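Okay, so here's the structure we're looking at.
Taken from a larger complex, these chains appear in their original positions, while the remainder are omitted.
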Amino acid sequence: MKQIKGPALFLAQFLGKNPPFNSLEAITAWAADLGYKGVQIPTSDKHIFDLELAAESQDYCDTIVGTCANAGVVITELSTHLQGQLVACHAAYADQFAAFAPPELKGHPAETAEWAKNQLLLAAKASAKLNLTGHATFSGALAWHTMYPWPQRPQGMIDDAFAELGRRWTPILNAFDEAGVDVCYELHPGEDLFDGVTFERFLDQVNGHTRANILYDPSHLHLQQIKYLDFIDIYHDRIKAFHVKDAEFQPTGKSGLYGGYQNWLERPGRFRSLGDGQIDFKAIFSKLTQYDFDGWAVVEWECCIKHPEDGAREGADFVNRHIIRPAEYAFDDFTQG
Amino acid sequence: MKQIKGPALFLAQFLGKNPPFNSLEAITAWAADLGYKGVQIPTSDKHIFDLELAAESQDYCDTIVGTCANAGVVITELSTHLQGQLVACHAAYADQFAAFAPPELKGHPAETAEWAKNQLLLAAKASAKLNLTGHATFSGALAWHTMYPWPQRPQGMIDDAFAELGRRWTPILNAFDEAGVDVCYELHPGEDLFDGVTFERFLDQVNGHTRANILYDPSHLHLQQIKYLDFIDIYHDRIKAFHVKDAEFQPTGKSGLYGGYQNWLERPGRFRSLGDGQIDFKAIFSKLTQYDFDGWAVVEWECCIKHPEDGAREGADFVNRHIIRPAEYAFDDFTQG
């Protein structure tokens, strides 16, 4: 057995206008001070990380690595969640997602998808230059609005959507393969890859591409009521990245899993800081260790109640308490005595 | 306490090309033979029920009542589920719902909504002529595609959607009020009124209209993981109609409540024939009786496995076994002895 690495922190929810949240140098120092040993870096904010530059310049990448090293952290993965989302975006959501693409592309879906694809290709190159082996992203969605089977989905509608999704992602997966990097899709409502079944469906469309992998985030599985421990038993071969995020689901007589169009704070299903939700992380870390996962445990904070700085600080401790140093011999191996 | 009426059968899923499923006369006879005492009649198939005619002609309505009486059943409610759906239909679903409106309206959303509104007004008149007191329908949906809060919903988006929904339904509710008939919205995923929270939100927009009521169908609540027994405790004053439909939810490590774009048979959450699912109808009939509900228990069959004729036959027995004749005195009322 191998040991999970960590703790690391996904920086996206912490970026802000004020120090130490407004520069890579300052925010990595802050993270390291809390005990983090790694950071997952979003790529859509140039002040933090310039994706175009990184894709082309080994010097820039070396500087970034150096900045992190000075703070005392390493980069675990780059993230293109926002861009990946736009590789495939159904018209119904175009306006809401427009803010994640350059403003001039608003109202131009084909150009937006092209731009998004290009962002992913840049991320492949940048990841290689940074010596990374994994990448975190979203799949985007062409069919999400038909998730519930009413109105009845016409014969073939989902097949067509996934065929198109496969077509769009295949060149990207190939680019990441050249870069020696695994694409790790965060299975997430709102994306077409949101559970094991949809991941398998996608895998069929990309012929089981070895670079098509999973970022395991139990919070999104739990809020779908998927058995997230069984998920590891089934998919551990494809789990190459890990978001440590907690969640709780407290349904009432008024509202349930679909949430009544309420905000996160009022929804029966909502994200929480580590240890404040219902996820059994003790079992998750045990199973991932058992299956020799040795990637990073990356804390993602999206709590609807607790102060983010408390969430970040407690998160580092939480992960430290959960990482397991594996035994080197079995307890009933009498020959070691 | 009063006694729930029943069993009744919602005819929609049984209509077909062959006898006895192709005429009101034959299908009501078939239903009565199974033990049903009432039928809920869909209004979108003229061979069964001509809504335009019924709205205008007392003679026609009397004939319909007579046909039912000959078979040995009464009409419990008319249903405009399909038309109600089109009172408010977001563009993303226009094609899928087009089949429920006249073909010439395809691609004309405003005209479709107007047509749908008119259907509801006809249903109000027809219900009055049939001496009915309740009506079953769907609310339609302007915001359902944003049910999950990703992408983030812009400030006010849901408010706007419900304001519009209220505007569209207010004249309809007024028409039903004139007819002396309660509009009973079946809370249902895919509609904007899908749980208690959204029903309350709608009620605010129609100023607590007394004719805005609920068709209680526990299957849709259970498949949202809403506590459907608590729901009765909270909303019993507004529950004026009742679909007796069963459901089961068996999540796995591969798929959960969102269902992985699978068909009903494969989904962890799916409808079942009465008694084959997980709904605690013993408790539901107890609570509805306790709260003096004396409407009809209308069986709705949408089982993904069992033969519909078996579902219909067993459904009548099931409801008969569950209807409670209330006690006339309390067991510890020693004065009655």
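All chains are identified by letter, namely A and B, in their written order; residue positions are counted from 1 within each chain.
The rule we apply is simple: contacts are C-beta pairs under 8 Å (C-beta built on N, C-alpha and C of every residue); 3 or more make two chains touch, one makes a residue touch a chain.
Keep in mind it's a predicted model, so treat the numbers as computed, not measured.
**Student:** What number of copies does the complete complex in this structure file have, with 2 given?
**Tutor:** When the whole complex is considered, it contains 6 copies.
In this section, only the chains that are shown with their structure count from here on.
**Student:** What whole-Å value do you get for the distance between chain A and chain B if each is reduced to the mean of its CA atoms?
**Tutor:** Comparing mean C-alpha positions, chain B is 40 Å from chain A.
**Student:** Flag every residue of chain A that touches chain B in the complex, lowest number first.
**Tutor:** 85, 90-93, 96-97, 143-154, 158, 188-190, 194-198, 200-201, 221, 224-235, 249, 251-264, 267-268
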